[in-house]
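For this view, one protein chain was removed and the others were kept in their places.
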Amino acid sequence: MNEWSLIPLFWGTLIFLLINAFACLWRGLAGPTLPDRILAANVIGTKTMVVLVLLGLAREQGIWLDVALVYGLLSFTVTLVAGRLLETGRLKGAWKQ
Amino acid sequence: MSAVHRWVQLSTALFVFWLVLSMPLDLSDLLWGLPAAVAAGGLAGAFLWREASPGIGARRVAGLVFYTFDLVRQIVPAALQVARVVLDPALPLDPKMIVHRTPLDDDLERVTLANTITLTPGTHCVDLDGDRVTVHCLSPSFAASLIDGSLDKRISTSIGGVERDE
Amino acid sequence: MNRRRAGRILTAVLIAALAVPLMYGMVQLPAPGHADAPAHTNVSAGYIERGAELGGSENLVTGVLLNFRALDTFGEVLVIFTAWLAVAAVAGTASNAERDPVPPSPVVDYVIRLLGPFIAIFALFVIVNGHVLPGGGFQGGVLLGAMLILLSLVMDAETVARAVSARSWIWLRATGVLVFAMVAVMGLPLAGYLFGLPDEPGLRQVLTVALELGIGIGGGAVLAGLFFAIAGADRS
Partner (left out) sequence: MIDAAHALLVCFLVIAGAAFFFIGTLGLLRFPDFYTRIHAVTKCDALGAGLVLLGLAIWRGPDGEGVRILALIALLLISSPTAGHALARAAFRTGLKPWTRNDGERDGEIPGDASERD
(Lines give C-alpha, C1' and ligand atoms only; values in the text may rest on other atoms or scores of the structure.)
Protein backbone atom coordinates (compact mmCIF):
# COMPACT_ATOMS: atom_id res chain seq x y z
CA MET A 1 0.00 0.00 0.00
CA ASN A 2 2.71 2.45 0.99
CA GLU A 3 5.23 3.01 -1.74
CA TRP A 4 7.57 4.57 0.81
CA SER A 5 8.92 2.23 3.40
CA LEU A 6 9.16 3.76 6.84
CA ILE A 7 10.64 0.67 8.46
CA PRO A 8 14.17 2.22 8.80
CA LEU A 9 12.60 5.21 10.55
CA PHE A 10 10.90 2.87 13.03
CA TRP A 11 14.12 1.02 13.76
CA GLY A 12 15.96 4.32 14.22
CA THR A 13 13.33 5.67 16.61
CA LEU A 14 13.38 2.39 18.49
CA ILE A 15 17.12 2.51 19.03
CA PHE A 16 16.92 6.18 19.99
CA LEU A 17 14.26 5.40 22.62
CA LEU A 18 16.33 2.53 24.00
CA ILE A 19 19.30 4.89 24.43
CA ASN A 20 16.96 7.33 26.20
CA ALA A 21 15.72 4.57 28.49
CA PHE A 22 19.28 3.68 29.43
CA ALA A 23 19.96 7.36 30.19
CA CYS A 24 16.92 7.35 32.49
CA LEU A 25 18.44 4.43 34.38
CA TRP A 26 20.95 6.93 35.73
CA ARG A 27 18.20 8.73 37.65
CA GLY A 28 16.95 5.43 38.99
CA LEU A 29 20.47 4.66 40.18
CA ALA A 30 21.35 8.10 41.54
CA GLY A 31 18.05 8.88 43.25
CA PRO A 32 18.48 10.77 45.51
CA THR A 33 15.00 10.08 46.89
CA LEU A 34 12.74 7.06 46.56
CA PRO A 35 10.10 8.91 44.44
CA ASP A 36 12.85 9.75 41.95
CA ARG A 37 13.63 6.08 41.52
CA ILE A 38 9.96 5.14 41.07
CA LEU A 39 9.66 7.97 38.56
CA ALA A 40 12.61 6.65 36.58
CA ALA A 41 11.03 3.19 36.50
CA ASN A 42 7.77 4.71 35.29
CA VAL A 43 9.51 6.62 32.50
CA ILE A 44 11.35 3.54 31.32
CA GLY A 45 8.00 1.72 31.29
CA THR A 46 6.42 4.28 28.95
CA LYS A 47 9.39 4.16 26.61
CA THR A 48 9.33 0.37 26.57
CA MET A 49 5.65 0.40 25.65
CA VAL A 50 6.31 2.61 22.63
CA VAL A 51 9.32 0.46 21.72
CA LEU A 52 7.07 -2.63 21.72
CA VAL A 53 4.59 -0.97 19.35
CA LEU A 54 7.42 0.14 17.06
CA LEU A 55 8.85 -3.37 17.10
CA GLY A 56 5.46 -4.75 16.13
CA LEU A 57 5.10 -2.45 13.16
CA ALA A 58 8.71 -2.77 12.06
CA ARG A 59 8.41 -6.56 12.04
CA GLU A 60 4.84 -6.59 10.74
CA GLN A 61 3.56 -8.69 13.65
CA GLY A 62 0.38 -7.42 15.22
CA ILE A 63 0.72 -9.46 18.41
CA TRP A 64 3.28 -7.02 19.80
CA LEU A 65 0.46 -4.50 20.12
CA ASP A 66 -1.32 -6.70 22.65
CA VAL A 67 1.97 -7.17 24.45
CA ALA A 68 2.36 -3.37 24.54
CA LEU A 69 -1.15 -2.94 25.95
CA VAL A 70 -0.47 -5.52 28.69
CA TYR A 71 2.89 -3.90 29.42
CA GLY A 72 1.34 -0.44 29.67
CA LEU A 73 -1.29 -1.67 32.12
CA LEU A 74 1.26 -3.48 34.27
CA SER A 75 3.56 -0.46 34.32
CA PHE A 76 0.63 1.73 35.41
CA THR A 77 -0.18 -0.77 38.17
CA VAL A 78 3.40 -0.81 39.38
CA THR A 79 3.57 2.99 39.62
CA LEU A 80 0.28 3.29 41.50
CA VAL A 81 1.11 0.50 43.94
CA ALA A 82 4.59 1.91 44.55
CA GLY A 83 3.11 5.37 45.13
CA ARG A 84 0.58 3.95 47.55
CA LEU A 85 3.29 2.05 49.40
CA LEU A 86 5.22 5.29 49.71
CA GLU A 87 2.15 7.19 50.88
CA THR A 88 0.89 4.81 53.56
CA GLY A 89 4.17 3.13 54.43
CA ARG A 90 2.63 -0.30 53.91
CA LEU A 91 0.63 -2.28 51.43
CA LYS A 92 -2.91 -3.17 52.15
CA GLY A 93 -5.50 -5.60 50.97
CA ALA A 94 -8.29 -3.08 51.14
CA TRP A 95 -8.88 0.48 52.14
CA LYS A 96 -11.53 1.31 54.73
CA GLN A 97 -13.18 4.69 55.12
CA MET B 1 -30.18 6.91 37.41
CA SER B 2 -31.47 3.38 37.85
CA ALA B 3 -29.27 0.33 38.34
CA VAL B 4 -30.50 -1.25 35.11
CA HIS B 5 -29.72 1.87 33.12
CA ARG B 6 -26.22 1.89 34.60
CA TRP B 7 -25.79 -1.78 33.74
CA VAL B 8 -26.82 -1.23 30.10
CA GLN B 9 -24.55 1.80 29.84
CA LEU B 10 -21.46 0.08 31.27
CA SER B 11 -22.02 -3.12 29.29
CA THR B 12 -22.43 -1.22 26.02
CA ALA B 13 -19.12 0.59 26.56
CA LEU B 14 -17.39 -2.69 27.43
CA PHE B 15 -18.88 -4.46 24.39
CA VAL B 16 -17.67 -1.71 22.06
CA PHE B 17 -14.20 -2.05 23.60
CA TRP B 18 -14.32 -5.83 23.02
CA LEU B 19 -15.22 -5.26 19.36
CA VAL B 20 -12.33 -2.80 18.98
CA LEU B 21 -9.96 -5.40 20.45
CA SER B 22 -11.13 -8.23 18.22
CA MET B 23 -11.09 -6.44 14.86
CA PRO B 24 -11.39 -7.92 12.23
CA LEU B 25 -14.69 -9.25 13.53
CA ASP B 26 -16.26 -12.63 13.09
CA LEU B 27 -19.27 -14.34 14.62
CA SER B 28 -17.46 -16.05 17.51
CA ASP B 29 -16.14 -12.67 18.70
CA LEU B 30 -19.70 -11.47 19.08
CA LEU B 31 -20.73 -14.70 20.80
CA TRP B 32 -17.97 -14.44 23.40
CA GLY B 33 -18.00 -10.67 23.75
CA LEU B 34 -21.64 -10.17 24.56
CA PRO B 35 -21.83 -12.36 27.70
CA ALA B 36 -18.42 -11.13 28.86
CA ALA B 37 -19.50 -7.49 28.52
CA VAL B 38 -22.87 -8.08 30.18
CA ALA B 39 -21.26 -9.92 33.10
CA ALA B 40 -18.45 -7.40 33.58
CA GLY B 41 -20.87 -4.48 33.28
CA GLY B 42 -23.18 -6.03 35.86
CA LEU B 43 -20.33 -6.67 38.31
CA ALA B 44 -18.94 -3.17 37.83
CA GLY B 45 -22.37 -1.63 38.40
CA ALA B 46 -22.94 -3.73 41.50
CA PHE B 47 -19.57 -3.20 43.19
CA LEU B 48 -17.56 -0.38 41.65
CA TRP B 49 -20.28 2.14 40.89
CA ARG B 50 -22.82 1.17 43.52
CA GLU B 51 -23.62 4.66 44.80
CA ALA B 52 -23.21 6.62 41.61
CA SER B 53 -22.52 6.12 37.94
CA PRO B 54 -19.23 7.19 36.34
CA GLY B 55 -21.36 10.02 34.96
CA ILE B 56 -20.32 9.44 31.35
CA GLY B 57 -23.04 9.26 28.73
CA ALA B 58 -22.94 9.62 24.97
CA ARG B 59 -22.90 13.42 25.11
CA ARG B 60 -20.01 13.44 27.56
CA VAL B 61 -18.00 10.96 25.51
CA ALA B 62 -18.34 13.33 22.56
CA GLY B 63 -17.42 16.21 24.85
CA LEU B 64 -14.34 14.36 26.09
CA VAL B 65 -13.17 13.57 22.56
CA PHE B 66 -13.63 17.22 21.60
CA TYR B 67 -11.89 18.29 24.79
CA THR B 68 -8.93 16.00 24.02
CA PHE B 69 -8.33 17.78 20.72
CA ASP B 70 -8.68 21.14 22.46
CA LEU B 71 -6.22 19.96 25.11
CA VAL B 72 -3.62 18.90 22.53
CA ARG B 73 -3.89 22.34 20.96
CA GLN B 74 -3.15 23.94 24.33
CA ILE B 75 -0.40 21.50 25.25
CA VAL B 76 1.86 21.80 22.22
CA PRO B 77 2.78 25.52 22.54
CA ALA B 78 3.22 25.19 26.30
CA ALA B 79 5.38 22.10 25.77
CA LEU B 80 7.66 24.12 23.56
CA GLN B 81 8.03 26.67 26.38
CA VAL B 82 9.01 23.93 28.82
CA ALA B 83 11.39 22.53 26.20
CA ARG B 84 13.06 25.93 26.12
CA VAL B 85 13.47 25.82 29.90
CA VAL B 86 14.97 22.34 29.79
CA LEU B 87 17.39 23.20 27.01
CA ASP B 88 18.44 26.54 28.53
CA PRO B 89 21.88 26.08 30.13
CA ALA B 90 20.88 28.36 33.06
CA LEU B 91 17.65 26.41 33.87
CA PRO B 92 15.41 29.46 34.54
CA LEU B 93 13.17 27.76 37.10
CA ASP B 94 11.15 29.40 39.84
CA PRO B 95 8.96 26.61 41.23
CA LYS B 96 5.98 27.53 43.42
CA MET B 97 3.19 25.62 45.11
CA ILE B 98 -0.21 27.22 44.66
CA VAL B 99 -3.65 26.23 45.91
CA HIS B 100 -6.57 26.70 43.54
CA ARG B 101 -10.23 26.45 44.54
CA THR B 102 -12.26 25.02 41.71
CA PRO B 103 -15.98 25.73 41.14
CA LEU B 104 -16.39 22.33 39.46
CA ASP B 105 -18.38 19.93 41.64
CA ASP B 106 -18.68 16.74 39.58
CA ASP B 107 -16.24 13.80 39.91
CA LEU B 108 -15.48 13.51 36.22
CA GLU B 109 -15.00 17.27 35.87
CA ARG B 110 -12.61 17.40 38.80
CA VAL B 111 -10.62 14.41 37.58
CA THR B 112 -10.45 15.97 34.12
CA LEU B 113 -9.26 19.22 35.69
CA ALA B 114 -6.55 17.44 37.71
CA ASN B 115 -5.32 15.46 34.71
CA THR B 116 -5.45 18.54 32.48
CA ILE B 117 -3.32 20.42 34.99
CA THR B 118 -0.88 17.52 35.09
CA LEU B 119 -0.70 17.26 31.31
CA THR B 120 -0.38 21.00 30.73
CA PRO B 121 3.31 21.81 30.68
CA GLY B 122 4.50 23.95 33.56
CA THR B 123 1.87 22.83 36.06
CA HIS B 124 1.49 19.54 37.92
CA CYS B 125 -1.43 18.58 40.12
CA VAL B 126 -0.02 17.43 43.46
CA ASP B 127 -3.18 17.00 45.51
CA LEU B 128 -6.94 17.10 45.05
CA ASP B 129 -9.06 17.31 48.17
CA GLY B 130 -12.65 18.44 47.76
CA ASP B 131 -12.47 21.69 45.81
CA ARG B 132 -8.87 22.41 46.82
CA VAL B 133 -6.38 21.65 44.07
CA THR B 134 -2.73 21.91 45.06
CA VAL B 135 -0.60 22.65 42.04
CA HIS B 136 3.15 22.72 41.64
CA CYS B 137 4.25 25.06 38.84
CA LEU B 138 7.65 25.51 37.27
CA SER B 139 7.19 29.27 37.39
CA PRO B 140 4.11 31.31 38.33
CA SER B 141 3.51 32.45 34.75
CA PHE B 142 2.54 28.90 33.71
CA ALA B 143 -0.43 28.87 36.07
CA ALA B 144 -2.12 31.97 34.61
CA SER B 145 -4.96 30.15 32.85
CA LEU B 146 -5.60 28.14 36.01
CA ILE B 147 -5.74 31.10 38.40
CA ASP B 148 -8.08 33.23 36.29
CA GLY B 149 -10.52 30.31 36.08
CA SER B 150 -10.55 29.93 32.31
CA LEU B 151 -9.49 26.29 32.60
CA ASP B 152 -12.47 25.51 34.85
CA LYS B 153 -14.75 27.27 32.41
CA ARG B 154 -13.39 25.37 29.42
CA ILE B 155 -13.94 22.03 31.15
CA SER B 156 -17.47 22.86 32.23
CA THR B 157 -18.44 23.96 28.72
CA SER B 158 -16.97 20.80 27.10
CA ILE B 159 -18.17 18.09 29.44
CA GLY B 160 -20.38 19.78 32.01
CA GLY B 161 -22.89 21.08 29.51
CA VAL B 162 -26.31 22.57 30.15
CA GLU B 163 -27.81 19.29 31.28
CA ARG B 164 -26.06 16.30 32.75
CA ASP B 165 -26.15 12.93 31.05
CA GLU B 166 -27.19 11.11 34.18
CA MET C 1 30.90 3.95 51.20
CA ASN C 2 33.44 3.30 48.47
CA ARG C 3 32.67 -0.38 48.46
CA ARG C 4 28.98 0.39 48.15
CA ARG C 5 29.65 2.63 45.20
CA ALA C 6 31.84 0.02 43.60
CA GLY C 7 29.11 -2.55 44.16
CA ARG C 8 26.58 -0.32 42.46
CA ILE C 9 28.80 0.31 39.48
CA LEU C 10 29.48 -3.41 39.22
CA THR C 11 25.75 -4.11 39.33
CA ALA C 12 25.11 -1.57 36.59
CA VAL C 13 27.84 -3.06 34.41
CA LEU C 14 26.53 -6.57 34.96
CA ILE C 15 22.97 -5.55 34.10
CA ALA C 16 24.16 -3.79 30.95
CA ALA C 17 26.27 -6.83 30.05
CA LEU C 18 23.18 -8.98 30.44
CA ALA C 19 20.87 -6.60 28.62
CA VAL C 20 22.95 -6.19 25.48
CA PRO C 21 23.04 -9.90 24.51
CA LEU C 22 19.37 -10.22 25.48
CA MET C 23 18.38 -7.39 23.16
CA TYR C 24 20.67 -8.74 20.47
CA GLY C 25 19.08 -12.13 20.91
CA MET C 26 15.58 -10.70 20.72
CA VAL C 27 16.30 -8.99 17.43
CA GLN C 28 17.74 -12.26 16.14
CA LEU C 29 14.64 -14.23 17.12
CA PRO C 30 13.20 -16.02 14.14
CA ALA C 31 9.66 -15.04 13.24
CA PRO C 32 7.16 -17.26 15.06
CA GLY C 33 6.20 -20.24 12.94
CA HIS C 34 9.05 -19.70 10.49
CA ALA C 35 10.07 -23.06 9.05
CA ASP C 36 13.86 -22.41 9.07
CA ALA C 37 14.00 -21.66 12.78
CA PRO C 38 16.26 -24.14 14.61
CA ALA C 39 13.45 -25.14 16.94
CA HIS C 40 11.31 -26.09 14.02
CA THR C 41 13.66 -28.17 11.91
CA ASN C 42 13.68 -31.35 14.02
CA VAL C 43 10.90 -32.85 16.14
CA SER C 44 8.50 -30.04 15.60
CA ALA C 45 8.09 -30.80 11.91
CA GLY C 46 5.65 -33.48 13.00
CA TYR C 47 3.85 -31.07 15.29
CA ILE C 48 3.57 -28.53 12.49
CA GLU C 49 2.19 -31.08 10.06
CA ARG C 50 -0.41 -32.59 12.28
CA GLY C 51 -0.53 -30.33 15.37
CA ALA C 52 -3.48 -28.22 14.31
CA GLU C 53 -5.42 -31.33 13.39
CA LEU C 54 -4.57 -33.29 16.55
CA GLY C 55 -4.20 -30.42 19.02
CA GLY C 56 -7.71 -29.09 18.68
CA SER C 57 -6.61 -25.47 18.50
CA GLU C 58 -5.79 -23.05 15.70
CA ASN C 59 -2.73 -21.95 17.65
CA LEU C 60 -0.09 -24.64 17.74
CA VAL C 61 1.42 -23.53 21.06
CA THR C 62 -1.95 -23.68 22.77
CA GLY C 63 -2.60 -27.09 21.24
CA VAL C 64 0.71 -28.37 22.55
CA LEU C 65 0.25 -26.80 25.98
CA LEU C 66 -3.31 -27.92 26.57
CA ASN C 67 -3.35 -31.22 24.70
CA PHE C 68 -0.02 -32.93 23.96
CA ARG C 69 1.54 -31.68 27.16
CA ALA C 70 -1.58 -31.24 29.23
CA LEU C 71 -0.06 -33.13 32.15
CA ASP C 72 2.87 -30.66 32.28
CA THR C 73 0.52 -27.70 32.19
CA PHE C 74 -1.57 -29.28 34.92
CA GLY C 75 1.62 -29.50 36.95
CA GLU C 76 2.30 -25.80 36.37
CA VAL C 77 -1.18 -24.85 37.51
CA LEU C 78 -0.70 -27.00 40.61
CA VAL C 79 2.66 -25.33 41.30
CA ILE C 80 1.08 -21.86 41.16
CA PHE C 81 -1.72 -22.90 43.50
CA THR C 82 0.74 -24.57 45.88
CA ALA C 83 2.86 -21.41 45.89
CA TRP C 84 -0.12 -19.45 47.15
CA LEU C 85 -0.89 -22.13 49.77
CA ALA C 86 2.68 -21.98 51.03
CA VAL C 87 2.78 -18.15 51.19
CA ALA C 88 -0.63 -18.05 52.86
CA ALA C 89 0.51 -20.62 55.41
CA VAL C 90 3.61 -18.59 56.26
CA ALA C 91 2.26 -15.04 55.95
CA GLY C 92 -1.43 -15.41 56.78
CA THR C 93 -4.23 -14.27 54.54
CA ALA C 94 -4.56 -10.63 55.70
CA SER C 95 -8.33 -10.70 55.72
CA ASN C 96 -8.70 -8.38 58.70
CA ALA C 97 -7.62 -5.15 57.08
CA GLU C 98 -7.50 -2.31 59.58
CA ARG C 99 -8.12 1.37 59.08
CA ASP C 100 -5.70 3.02 56.71
CA PRO C 101 -4.69 6.57 57.65
CA VAL C 102 -4.42 8.06 54.17
CA PRO C 103 -7.39 7.89 51.79
CA PRO C 104 -6.48 7.31 48.15
CA SER C 105 -6.46 10.30 45.84
CA PRO C 106 -9.89 10.96 44.27
CA VAL C 107 -8.25 11.09 40.86
CA VAL C 108 -6.69 7.64 41.28
CA ASP C 109 -9.95 6.35 42.75
CA TYR C 110 -12.03 7.53 39.80
CA VAL C 111 -9.59 6.41 37.13
CA ILE C 112 -9.16 2.93 38.60
CA ARG C 113 -12.92 2.46 38.91
CA LEU C 114 -13.27 3.59 35.31
CA LEU C 115 -10.45 1.44 33.92
CA GLY C 116 -11.13 -1.66 36.05
CA PRO C 117 -13.96 -3.16 33.97
CA PHE C 118 -12.03 -2.46 30.76
CA ILE C 119 -8.97 -4.26 32.11
CA ALA C 120 -11.23 -7.19 33.03
CA ILE C 121 -12.66 -7.28 29.49
CA PHE C 122 -9.17 -7.15 28.00
CA ALA C 123 -8.10 -10.01 30.27
CA LEU C 124 -11.11 -12.08 29.20
CA PHE C 125 -10.32 -11.26 25.57
CA VAL C 126 -6.76 -12.51 25.99
CA ILE C 127 -7.98 -15.66 27.73
CA VAL C 128 -10.74 -16.52 25.26
CA ASN C 129 -8.58 -15.85 22.21
CA GLY C 130 -5.71 -17.89 23.62
CA HIS C 131 -6.50 -20.70 21.20
CA VAL C 132 -6.13 -18.41 18.19
CA LEU C 133 -3.56 -15.81 19.23
CA PRO C 134 -0.44 -16.22 21.32
CA GLY C 135 -1.36 -15.56 24.92
CA GLY C 136 -4.10 -17.29 26.78
CA GLY C 137 -4.75 -18.33 30.33
CA PHE C 138 -1.53 -17.40 32.06
CA GLN C 139 -1.24 -13.94 30.47
CA GLY C 140 -4.91 -13.18 30.98
CA GLY C 141 -4.49 -14.32 34.57
CA VAL C 142 -1.70 -11.79 35.08
CA LEU C 143 -4.02 -9.05 33.82
CA LEU C 144 -6.85 -10.18 36.09
CA GLY C 145 -4.44 -10.24 39.02
CA ALA C 146 -3.24 -6.71 38.16
CA MET C 147 -6.85 -5.55 38.05
CA LEU C 148 -7.60 -7.07 41.47
CA ILE C 149 -4.50 -5.42 42.93
CA LEU C 150 -5.47 -2.05 41.42
CA LEU C 151 -9.03 -2.34 42.73
CA SER C 152 -7.73 -3.22 46.17
CA LEU C 153 -6.05 0.20 46.29
CA VAL C 154 -9.36 2.05 46.12
CA MET C 155 -12.09 -0.30 47.33
CA ASP C 156 -13.13 -0.30 50.96
CA ALA C 157 -12.95 -3.53 52.92
CA GLU C 158 -16.69 -4.05 53.27
CA THR C 159 -17.36 -3.90 49.54
CA VAL C 160 -14.57 -6.40 48.94
CA ALA C 161 -15.96 -8.72 51.59
CA ARG C 162 -19.45 -8.42 50.13
CA ALA C 163 -18.19 -9.14 46.61
CA VAL C 164 -16.12 -12.19 47.47
CA SER C 165 -16.19 -13.86 50.88
CA ALA C 166 -13.00 -15.30 52.34
CA ARG C 167 -14.30 -18.80 51.67
CA SER C 168 -15.04 -18.23 47.98
CA TRP C 169 -11.58 -16.71 47.46
CA ILE C 170 -10.15 -20.18 48.13
CA TRP C 171 -12.47 -21.75 45.54
CA LEU C 172 -11.57 -19.01 43.04
CA ARG C 173 -7.88 -19.68 43.54
CA ALA C 174 -8.43 -23.38 43.05
CA THR C 175 -10.39 -22.84 39.80
CA GLY C 176 -7.44 -23.66 37.57
CA VAL C 177 -6.68 -26.92 39.33
CA LEU C 178 -10.35 -27.94 39.52
CA VAL C 179 -11.15 -27.20 35.87
CA PHE C 180 -8.04 -29.05 34.77
CA ALA C 181 -8.89 -32.08 36.88
CA MET C 182 -12.45 -32.05 35.55
CA VAL C 183 -11.39 -31.90 31.91
CA ALA C 184 -8.83 -34.61 32.54
CA VAL C 185 -11.45 -36.96 33.98
CA MET C 186 -13.92 -36.07 31.24
CA GLY C 187 -11.33 -37.34 28.78
CA LEU C 188 -11.99 -40.90 29.99
CA PRO C 189 -15.55 -41.21 28.65
CA LEU C 190 -15.05 -38.79 25.75
CA ALA C 191 -11.78 -40.06 24.28
CA GLY C 192 -10.87 -43.12 26.31
CA TYR C 193 -7.87 -41.72 28.22
CA LEU C 194 -7.03 -38.99 30.74
CA PHE C 195 -6.76 -35.49 29.20
CA GLY C 196 -8.24 -36.81 25.96
CA LEU C 197 -10.20 -34.31 23.94
CA PRO C 198 -13.19 -35.44 21.83
CA ASP C 199 -13.03 -35.44 18.02
CA GLU C 200 -15.96 -33.07 17.63
CA PRO C 201 -14.31 -29.65 16.88
CA GLY C 202 -16.98 -27.51 18.56
CA LEU C 203 -16.87 -29.42 21.83
CA ARG C 204 -13.10 -29.49 21.63
CA GLN C 205 -12.97 -25.70 21.33
CA VAL C 206 -15.33 -25.24 24.27
CA LEU C 207 -13.17 -27.49 26.44
CA THR C 208 -10.00 -25.65 25.39
CA VAL C 209 -11.53 -22.28 26.27
CA ALA C 210 -12.78 -23.73 29.57
CA LEU C 211 -9.22 -24.77 30.39
CA GLU C 212 -7.94 -21.30 29.49
CA LEU C 213 -10.62 -19.66 31.61
CA GLY C 214 -9.76 -21.91 34.54
CA ILE C 215 -6.05 -21.10 34.26
CA GLY C 216 -6.81 -17.38 33.85
CA ILE C 217 -9.26 -16.95 36.72
CA GLY C 218 -7.36 -19.24 39.05
CA GLY C 219 -4.03 -17.66 38.13
CA GLY C 220 -5.35 -14.11 38.58
CA ALA C 221 -6.87 -14.90 41.97
CA VAL C 222 -3.65 -16.60 43.07
CA LEU C 223 -1.50 -13.64 41.96
CA ALA C 224 -3.71 -11.16 43.80
CA GLY C 225 -3.71 -13.54 46.79
CA LEU C 226 0.10 -13.60 46.84
CA PHE C 227 0.14 -9.79 46.77
CA PHE C 228 -2.40 -9.53 49.59
CA ALA C 229 -0.62 -12.13 51.70
CA ILE C 230 2.74 -10.40 51.34
CA ALA C 231 1.18 -6.95 51.83
CA GLY C 232 -0.56 -8.17 54.98
CA ALA C 233 2.61 -9.67 56.36
CA ASP C 234 4.49 -6.40 55.90
CA ARG C 235 2.38 -4.44 58.37
CA SER C 236 3.43 -5.95 61.64
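Couple of notes before you dig in:
Per-chain residue numbering starts at 1, and chain names A, B and C are given in the order in which the chains are listed.
Here is the rule we go by: a contact is a pair of C-beta atoms (placed from the backbone, for glycine too) under 8 Å apart; a residue touches a chain by one contact, two chains touch by 3 or more.
Since the structure is predicted, the reported quantities are computational estimates derived from the model, not experimental observations.
Here the chain not displayed is in touch, across the complete complex, with A, B, C.
Of the listed residues B:Cys125, B:Ala143 or B:Ile159, the one in contact with the hidden chain in the full complex is B:Cys125.
Residues of chain A in touch with the missing chain: 1-4, 6, 9-10, 13, 16-17, 20, 23-24, 26-27, 30-33, 35-36, 38-40, 42-43, 46-47, 49-50, 53-54, 56-57, 62, 65-66, 68-69, 72-73, 76, 79-80, 82-84, 86-87.
Within the complete assembly, residues 17, 20-21, 23-24, 68, 72, 75-76, 79, 82-83, 86-87, 91, 93-97, 114-115, 118-122, 124-128, 134, 136, 138 of chain B touch the chain that is not shown. Residues 102, 105, 107-108, 111, 114-115 of chain C touch the missing chain (whole complex, contact as defined above).
In this section, only the chains that are shown with their structure count from here on.
Judged by the touch criterion defined above, the protein chains link up one after another in an open path, with no loop closing it. Two chain pairs, A-C and B-C, are compared here, and A-C has more C-beta pairs in contact (counted per touch definition above). Remark: chain A and chain C have CA centroids separated by 21 Å (rounded to whole angstrom). Of all residues in chain C, those that touch two or more other chains are 122, 155. Not a single residue in chain A touches at least two other chains. Residue ranges on chain A touching chain C, taken from their complex, read 18, 22, 25, 29, 59, 61, 63, 66, 69-70, 73-74, 77, 80-81, 84, 87-88, 90-97.
Across the complex, chain A is touched by residues 8, 12, 16, 23, 31-32, 94-95, 97-104, 108, 112, 119, 122, 126, 133-135, 139, 142-143, 146, 149-150, 152-158, 160, 227-228, 230-232, 234-235 of chain C.
Put simply, chain C touches chain B in their complex at residues 105-107, 110-111, 113-114, 116-118, 120-122, 124-125, 128-129, 151, 155, 159, 162-163.
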